[in-house]
Structure formats: structure tokens, C-alpha cells
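Only a single protein chain was left out; the remaining protein chains are all shown in position.
For subunit A:
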Amino acid sequence: MRQDRTGRPPAEWCATPNAMRLNRLVRMSRRDVLLGGLGLSVAGLLSPAQADTQAPAEKDSEVGRFMAVSQRLTDRDVLDSRIGTALYAGIVHANPNRAAKVQALHTLLEDSKPATAADFARAAEHADPALKDVIHEILTGWYRGVADNKVVVYRSALMFDITKDAIYPKTYAAGGPFYWTSKPPEVDRPTGSPALSPSPFVIEPT
């Protein structure tokens, strides 16, 4: 059940529908960011060509700070900076004040150096309850592959990475004839606690 895109040549993944969506999203963001006068640094980072090919983001750039915050919130050392670039663009496009919130999260991260995602999230909500929303958006981006109510990545969303020993993303099954009759892995009941206060869960209308 491999669905990692890492290592595939850019030309291949640029040709996928998700890449097309990503490029469109980035173009929209660029225009809107320029119109909004939020600064050339963001616009420069988000050009479509760069989004597909750029080297890992610089630590002191906006996306670099977003990546650092994301790594801590996911307890992961490695995240794809191309996806991160697109997620950040989507999150800021949906809500321009998120740029300042990500900056605030990054400052907190640098100042307090939390050891875990849970410590970081608890400290963030304690410092400013409004930071919970942006944390939700960042996690929704990485785990669902969604930002600004748009799909940034589908198969590469982390929710599929962490379940790939059991199940395929819809429309991408590759288990062989009647694979579904076999026994999937057991999953122990988790012992961890929520770090943030609960939020209302609203199922989207069908």
C-alpha cells in the first residue's frame, strides 16, 4: 500500500489532478496576496514553478516557520515542504490574519521549545485561545490534505499514511481480488489525552 509521492519526479506529479489544483490554488493565492498588499516575500515564495521544485524552505521564511510549527504539531521530523507551501498559501488565503497567528505560534515554539505536540498545543491555547483555530487548520491541512476548503493533496494526506497498513484511499485500491475478506490489523485503544479543549464537530451536509 505505497502511496508516497516522495521521490517521484516533479513532472510526474505535476501532471496529476491534485497538482493542477495546487497550481491553481497557488496562482489564486499569489494574486490575492499581491492585491492584499501582504508583501512580496510570500508572493515570491508561492510562484507555481517554485512550489513544485523548490529546495526545503528556509528557516526564517514564512513557510519555513510554518514548517517548523507543523513538525512540532505533528510530532514529525519530516514533512513535505511543497505540500507545506501549498497548505500555508491556502490557510492564509482563507484568512489573512493567520500569517500573524503562525508567526505567534513560531515565536512560542522558539521561546518555550516544547518537547511534544501536546505540550506545544496546550501552551498555545493557554497563551491565546484563538490559536486553537489555527492549530486545527494546520492539522486539517496535513492530515486531511485540505486548506481553504480545497483539496491540496488527496493520497498524500497524512491520514492515509498512518492507515496504509489497513486501508486504501477511496478510488486507489490495489490489494488484489477480494482483498477485503482478509483480517486487517488490530488497533489498541489509545491511552493519550486531548491537548486542546474540544470543539463542536459538525458533519458537512451531503
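Assume a residue touches a chain if its C-beta (ideal position, glycine included) is under 8 Å from a C-beta of that chain, and two chains touch if they have at least 3 such contacts; residues count from 1.
Note that in this section contacts and distances are computed from a predicted model.
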Exercise. Can you tell which of "Peptide/nickel transport system permease protein", "ABC transporter ATP-binding protein", "Choline dehydrogenase" or "Cytochrome d ubiquinol oxidase subunit I" UniProt lists for the chain that's not drawn?
Worked result: "Choline dehydrogenase"
Problem set entry | Interface with the unshown chain - residue positions in subunit A | 17-18, 21, 72-75, 116-118, 120-121, 135-136, 139-140, 143-144, 146, 149-151, 154, 158-160, 162-163, 166-175, 177-190, 192-201, 203-206
